[in-house]
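What follows is a single structure, written as C-alpha cells, with notes after it.
All protein chains but one are shown at their positions in the complex.
After this line comes chain A, so read on.
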Amino acid sequence: MDKIAVTGVGAVTPTGDQVNLIIEKIRNGQFLDQIEIEQFNLKDYINKKGLRTIGRSAKIAIASTAIALEGHENSQEWNMERVGVFVGTSLSYLDEVYDFLDDAANSGAKYVSPMRFPNTVLNNISGWVSIVFNIQGVNNTLQTGITSPFDAIDMAKTYLENDIIDHALVIGVDGVGKGSSYNKKMLGDGQFPEHAATIILERENEAISNYGYIDFISSWQEFEHNSNISNKRLNTIFEKYALSDVNHIIFGSSNENDAFIRSYFEDRASINQYKLHSYTDDTMFLPGMLKVLLALEQKSNSMIVETNQIGNKSILILSSEGVV
C-alpha cells in the first residue's frame, strides 16, 4: 500500500496566513495573542460571487484551502471527480444555529431567512468548499471535538488507501462567534484562536513533492479515567510501530490525561530520544491541524497525542525527515 504524503498546506489564523510565520509565532509563544482574525475578507483569497451570506467557519475554510491549492504544483490538472474534502470542526456550528434562531426570534420563525438555514446544517463547511473548488469526489464533515481534525485525516487516508479518490483536502476549522463563545465562557473552557488549516493528502505515487508522510493514525475511547484502556491501546500500537523511530512528541491537552501520557512515554526506555519542547508541552490552545503543521515543520518523525476530558483520544505519527 502506498504511503500517504502531505503535498500542500495552507492556514488562516489571527496571527497571519503564512504557514512559516504562523509556526514561528507558535514557537515564540505568540500564537495566543489574538483570538479573532481581524479584517478578514474572503475576496482577498478567492474571487467568487454568492459567498456573502455563508458562515464564518466556511469562509475561513475556503481561504485556507485556496492557499493550500495555490501552493500545490499540479492541482490544476486534477480530475475533480477523484478529489475529496474532509472537514474536522467542533463548536463552530453553534454560531450559525444562534444566528438562525436570532433571526427567527426577530423576524418570526415563519419568516426566517432561507439563506441562513443551510449554514446551520453541520456539513455546510465541506459543502461550500466542495462547491467553491468544484470538488466532486466526496465531501465529509467530522465532529469529534478537538480530535475532529485527526478523524478527518483518518477518513481521508481510508478513502485514498482504498483508491476511492486520488487527492484529499483535509481541513481543521473553527470560527469564533456568539454561540461557541457563549458556550466556552459558561463552561469555563479556554477559547481556541479562530483558525482554518488545510493539508492536501495524496498517495506517494501521485505526489510531485511533499512536506511529509502520515505514517500512523489511530483513535480510541476511554470513558473512565485510569481504566487502563489507554495503556493497553498504546502498548498494542507500539507493538506494531517502532517507538524508537519517533523523535518528537507533541502532547498536552490541559486535562487529566496529560500526566498519564507523560508518564507512559517517560517510562519507555527510549525516552531520551524525545524532545518535549516547551512550546508544545501544553497544547490545549493549539488547534489540532496547526499541531500537524508544527510537526511537519520539525523535519523529523513526530507524534501528536490529542485527548479530551470526555473520552476521545487520538494519536498521529508524521515523518518529515529529509523532505523538502
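Rule of thumb we're sticking to: contacts are C-beta pairs under 8 Å (C-beta built on N, C-alpha and C of every residue); 3 or more make two chains touch, one makes a residue touch a chain; residues count from 1.
Convention: contacts and distances are computed from a predicted model.
Think of the chain that is not pictured: of "Extracellular solute-binding protein", "Nodulation protein E", "Multisubunit sodium/proton antiporter, MrpA subunit (TC 2.A.63.1)" or "Class E sortase", UniProt labels it "Nodulation protein E". One of A:T15, A:N139, A:S253 or A:Q298 touches the chain omitted from the figure, and that residue is A:N139.
From the set A:D2, A:D33 or A:E81, the residue in touch with the chain omitted from the display is A:E81, counting the whole complex. If you put the hidden chain back, the residue from A:Q34, A:T158 or A:N235 that touches it is A:T158. Across A:E222, A:D258 or A:E306, the single residue that touches the chain missing here is A:E222. Against the chain not shown here, chain A presents residues 80-81, 84-85, 90-91, 93-94, 97-98, 100-102, 104-105, 108-114, 116-118, 120-124, 126-128, 130-131, 133-145, 147-148, 151, 154-155, 158, 161-162, 164, 178-179, 182-183, 186-187, 218-224, 229, 233, 308, 310-312.
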